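Removed: one protein chain of the complex. Kept in place: all other protein chains.
Labels A and B are assigned to the chains in the order they are written; within every chain, residues are numbered from 1.
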Amino acid sequence: MNQPEIPTSVDGKPILFPGGKFDIRTRAEVFLQDEVLQVAVREATTLKDQARRDALEKAFGDDVAEIRKLAGAIKQHTIDHLDHYLEQWIDRAEAVGTRVHLATTAQEANRIVVEIAREEGVRLCVKSKSMVTEETQLVPQLEAAGIETVETDLGEFILQIDHDAPSHIVMPMIHKDRSSVARAFERVLGARYTEEPEELTAIARDHLRGKYREADLGISGGNFLVAESGSVVICTNEGNGRFCTSAPKTHIAVVGIEKLITGFDDLSVLLHLLARSATGQPLTCYTQILTGPKQPQELDGPEQMHVVLVDAGRTKILADPEFRSALRCIRCGACLNACPVYRKVTGHAYGSVYSGPIGAVITPLLSGIDKNSTLPEASSLCGACNEACPVDIDLSGLLVGLRRKIRKQRGSWPERMALRLLGFAFSHTISYRIASKLQRFFLLCISGGSRTIHSAPGPFAGWTRDRDLNLPARISFRDRWARKGGRIR
Amino acid sequence: MKGTSREIFLEKVRSALGRSGRSEPGEFSGDREIIRRPLPQSSDEMSARIGLFTERATEVGMQVELRDRKDIPEFLLGWILEQKISRVLLGQDPLLDSDLEKRLQSEGIDICKNDVGLDQLYDEVDCGITVASAAVVATGSLVLTSSDRELRLASLVPPRHLVLVPVSRLVDDLFDLSREGGVLDSVSPASGGIPSCVTLVTGPSKTADIEGVLVTGVHGPGTVQIVLVE
Partner (left out) sequence: MRVLLFIPCLADQFAPGAAEATAVFLEHLGCEVIYPPDQTCCGQAHRNSGATQTARRLILRMAEIFEGEEPIVTPSGSCAAMVRRHAVELFSSTEPVPDAVRSMVSRTHELVEFIENELGLAPDEIVGDPGAAPPVVAWHPTCHLREIDRFEASGRFLDSVPGLEVRRLRHQEQCCGFGGTFASKFGAISGALAEDRCSALVDSAAPVLICNDTGCTMNIEGRLSRRDSPIPVLHISEWFCQALGLSYGEAGTDQ
């Protein structure tokens, strides 16, 4: 029985599953100081963000906004009728020979996969990238059952052998540099030390090709579930996804229920947007549309195809009309690349499988608002994510909605008090005038009479850590206006 | 079926949506075709299609040549020799006929067919030669389908992939793949269902996982040579 080491972060807690109440600031403080990490993540995200904009403009010109709205409406329609389309998908999938299994919880999903693997006598499993299996923590369960499980996506493979965790939905190791890869390959694979990406990739390729040949089972995720045909669609770039779904005799796809779309017309729209939003490519190198196991006349392919559909809290999000649109997400990562906060704190700071703006929305909804209340708060609401999202999710609106829930449930009392006071001050002209005088007086006290504050106490210490604060003007605009008899000059 | 029963699972979804029984969604009202881009104006639509496909496929890193059917064996031979390929896997297709096979063999190229052993496939075959079911102009993609003629692995395992596409199989957009007669058309009676695996190939295998440096030929082929056949 292998008990794999769970990768931990700078706070000593598991990277993606810290447990308990989590504060994004703890890890962010450390990552903000890491110059190498800052440069790597800034470059990766700004490049991809620009590539997205360039690709969409090149392909669709002035129609981009309208197309994003269309894609959003397509996904919304589907999730608003998820019961119907899910049932249709199950019927059609079973009709073409796919074995469908339904997992209400993460644990159930893992149990189903392990059971299938055991029944098939699986000893070696090759796996391609799947966010939902990160969520359920499938791989440790398979390994605990004695099944060697190899991640085949280059980034995920490196993270696996180096006891690390993904930090981005699409580019899992943007936080890692080549020297850590070189050391890991030397240590774990016995490879000659090299830092050249081409050579490192070749080492991984050779190692993994051996695994494809021997594997009894291939596990994948799924980007889309097509209701009209009972198909699973998988979008990849390296080719490992194709190996995992074509070489072994059994294939299991583990897919969240929100991946449903109604038919191939929907697929066409969303495919046009997915890769362009993620990396600027028109499509990923490989888009596989899988409809059942190998047919009798076909020459190769898996004898058995299983699909495990996963709920794991998605019906909870579905049930709340205010947050339901979060399920539109097609996991393109565009919001991460656009987000100034993600760029600075980097993926592991979120303490969750899903980071960036979408992570800040769905992590509290899936894992509890109380435990993750800093995630929706850690945003300047700049709206870059809204503009980046190909399915038109109002992410910053959802963050504000979560802040409302937080405020109701357990907002810290000093902040609630401050907001109340501020609200009172704004409610009447007189209270406003008094409050503004008091504020100036209070700030003067802090500044010791000078017009600039260099260090403020309490809640304002966050500001003065890196910035000064100038005092308000001696005479406010309203007072000047009044003085001049209600005129400008 | 393992796990939760279908009734309970669907009931959970239904009650989340505030429904008590089954529902009919009604037609989606948006116009998906707004995403379709028109071909550039041209008196010769086929030329325009070929030109645009070539441009797009090249942009994503594939090589494209246009040849008459009768010139295929000559081209293939020349390319194989130039690439220093010594063993190919030939799919079964009218375009890859016995004449071609003989020509290649006479130049000392080893031919494997669909019954190739796995060891040989992984270790010795330099290039898989297949025929595409379609190609999409809008994205510069090839469409490969699982069948009784070609191995799925033929276009995946060998480090190079050469693929023939009759120009009549060029379609404008992804939508067209599910229109009547398309590979994803499951509705028309003639269709007989969809193949188990339809793969759109839009470039050679690639990754940029290590510090954003682009590396091609990661697991799938690093070289994709397309031959459009007139």
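In the analysis below, a residue touches a chain if its C-beta (ideal position, glycine included) is under 8 Å from a C-beta of that chain, and two chains touch if they have at least 3 such contacts.
Being a predicted model, the structure only gives us computed values, none of them experimental.
Novice: In the intact complex, which of the depicted chains does the undisplayed chain touch?
Specialist: For the complete complex, the undisplayed chain touches A.
Novice: What residues on subunit A make contact with the chain left out of this view?
Specialist: That gives, for subunit A, the contact residues 25, 28-29, 32, 46, 49, 338, 340-341, 343-345, 377-384, 386-387, 397, 400-408, 411, 415, 419-420, 422-423, 425-429, 432, 436, 439-440, 451-452, 454, 459-478, 480-482, 486, 488-489.
In this text, only the chains that are shown with their structure count from here on.
Novice: Would you mind writing out the residues of subunit A in touch with subunit B in their complex?
Specialist: The contact residues of subunit A facing subunit B are 40, 43-44, 47, 59-60, 63, 66-67, 70, 73-74, 77, 80-87, 90, 96, 99-104, 108-109, 111-112, 115-116, 152-155, 158, 171-174, 177-178, 181, 197-198, 200-201, 204-205, 208-209, 212-213, 228-229, 231, 237-240, 242-243, 245-247, 257, 262-269, 271-272, 281-295, 297-301, 305, 308-309, 311, 315-316, 318-319.
Novice: Can you name the residues of subunit B that touch subunit A in the complex?
Specialist: Of all residues in subunit B, those touching subunit A are 1-6, 8-10, 12-19, 22-25, 28, 30-32, 34-35, 37, 56, 60, 114, 118, 122, 138-141, 146-153, 156, 173-175, 177-178, 184, 186, 193-213, 215, 217-221.
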